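One protein chain omitted, others in place.
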Amino acid sequence: MAGPIVLLTDFGERDGYVGTMKGVILRINPSVTIVDLSHTIPPQDVTDGAFVLGTSYRYFPAGSIFVAVVDPGVGSERRAIALSAGAYTFVGPDNGLFTLVLADFAVPTPDGGGLASLMGTPVTGVVLEKSEYFLPTVSATFHGRDVFAPVAAHHSLGVPLAAFGPPLTEVVSLPSQRPRWENGALSGQVIHVDRFGNAITNITRAELARLTLPVVEVVGLQIVGLQHQYAGASGLLALIGSSDRLEIALNGGNAAVEFGLAVGTPVVVEEARLVDEARLPSREGSGMIDEESRSG
Amino acid sequence: MAGPIVLLTDFGERDGYVGTMKGVILRINPSVTIVDLSHTIPPQDVTDGAFVLGTSYRYFPAGSIFVAVVDPGVGSERRAIALSAGAYTFVGPDNGLFTLVLADFAVPTPDGGGLASLMGTPVTGVVLEKSEYFLPTVSATFHGRDVFAPVAAHHSLGVPLAAFGPPLTEVVSLPSQRPRWENGALSGQVIHVDRFGNAITNITRAELARLTLPVVEVVGLQIVGLQHQYAGASGLLALIGSSDRLEIALNGGNAAVEFGLAVGTPVVVEEARLVDEARLPSREGSGMIDEESRSG
Partner (left out) sequence: MAGPIVLLTDFGERDGYVGTMKGVILRINPSVTIVDLSHTIPPQDVTDGAFVLGTSYRYFPAGSIFVAVVDPGVGSERRAIALSAGAYTFVGPDNGLFTLVLADFAVPTPDGGGLASLMGTPVTGVVLEKSEYFLPTVSATFHGRDVFAPVAAHHSLGVPLAAFGPPLTEVVSLPSQRPRWENGALSGQVIHVDRFGNAITNITRAELARLTLPVVEVVGLQIVGLQHQYAGASGLLALIGSSDRLEIALNGGNAAVEFGLAVGTPVVVEEARLVDEARLPSREGSGMIDEESRSG
């Protein structure tokens, strides 16, 4: 049984654009399962689309076909592509939407963004050029409906990627979002704010593992130690969230709104070595904000 | 054929959390039907989640498995549970989300909330403890993905509830939302405001049946008689809505916004016995606001 077709867009659901894509898919493959991943990526925010796709795809069944359409360049020279990575297929514009996925498959990401080579990686891809797999009329403004949905539907019926166009050797990549070690401190930033106001950073569990007792500095406050969960803490707290990234949250409240956190807000983490350890809570600590050690 | 898995959460759809739960379910049971009930329950509003679930579940097919995740206590000591009630299964945190459902199955609800006993009721349940039915890694912040979705998917494949953990004899219950009779008047409140601005109360059709011509007092106004439908009325009107509860509405407008109705707004209903009956409209009346008989 083929996997589902999974849709991620910035289309909202109000205008019927996503429903129309589903109609196109079902006209080609009436029995495929279609799943919505998100349709409220902020308009034209390729970086956020890449984050949501990159943190979610691995939970889907082998054989899943992801159609991702956050596409400010629709109708221009930007290419339409399909990628095969592990057990998954990804279909969409060549504008960096797949950057986080590709990093998982060892595709090297240029620090400042640009072209990433697929040579020597397990990822293969094609440029979507064979118009017999598109709708008969292709508009200049809605390739989700006219190109990406029909290609995904044909692929779900067994048409191999190679049939859709010539091989792809490099893809557009967004700038790297890796945090930097500077003077013994890990310097990162908020990269996504979720519905609850939790601010998710680009600092991962693996990087935090190098610290015994992390102190998180954000918006001029210091949070000492990591919590295990939201419940039970008071004030701004830090924990490792469900995407294995450092997350700043507020139990029972909206951290982003109440503390002014947004995408791009700097977050610095360092070892609590300069602080009197006797005063400190255990690693799964209180999440208290230590006024005395406030920086500056 | 097994029933669908029905999802209710406060996750929104923007961050991909719901889509990820669907991926987890389809990886375990690729052919199950998944239905969204609501994902925009106000963040952490267990009471509202209980209302939406409680007014909707009975319209679903026998065999439906409801996964309800409004879960401020995720990762803490609160239990994860599954309940069997009539033809349905309910999976989620033990925090009162199932209170309205359980009341339909004769589980006595403590007036001020607390623990409700399942002994002597037709409801059975288990505590979800068998981690072989969870994802291999269970985060502290996303049990919808790591615990509830996989348990529901395994149950949809035929794994009986008893396999998931030890029996449950009592569950957390929200405070009762029953209205009170006081001095011959029925005293209730608004418990939900819908997209149209209709304010739904905790006063049911059965309770209203005791009155010949009800007069509804809300925000200092009196509404005499009940309308049959929205259309045709002018001004604030009262009717029995689609959940068999007294509802305050405004034909062609948003009653909640224009009259300041919100969850918790007091609503009192009494017999129109003190008013000159000759002046009154029939039971399916005008819905007029009678200024002269305004209380106070």
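A and B are the chain letters, set down in written order, and residue numbers restart from 1 in every chain.
Note that in this section contacts are C-beta pairs under 8 Å (C-beta built on N, C-alpha and C of every residue); 3 or more make two chains touch, one makes a residue touch a chain.
Note that this is a predicted model, so its numbers are computed, not measured.
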Residue, one of A:V24, A:L118 or A:A255, that touches the chain absent here: A:V24
Contact footprint on chain B, counting only the chain that is left out: 1, 3-4, 6, 8, 33, 35-41, 52-53, 55-57, 59-62, 64, 192, 194-196, 228-232, 239, 241-242, 247, 251-252, 254
Sites on chain A contacted by the missing partner chain, in the whole complex: 10-20, 22-24, 26-27, 30-31, 34, 43-44, 72-76, 78, 139-142, 145-146
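Quick note on the criterion: only the chains that are shown with their structure count from here on.
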Interchain centroid distance [CA atoms averaged], chain A/chain B, Å: 33
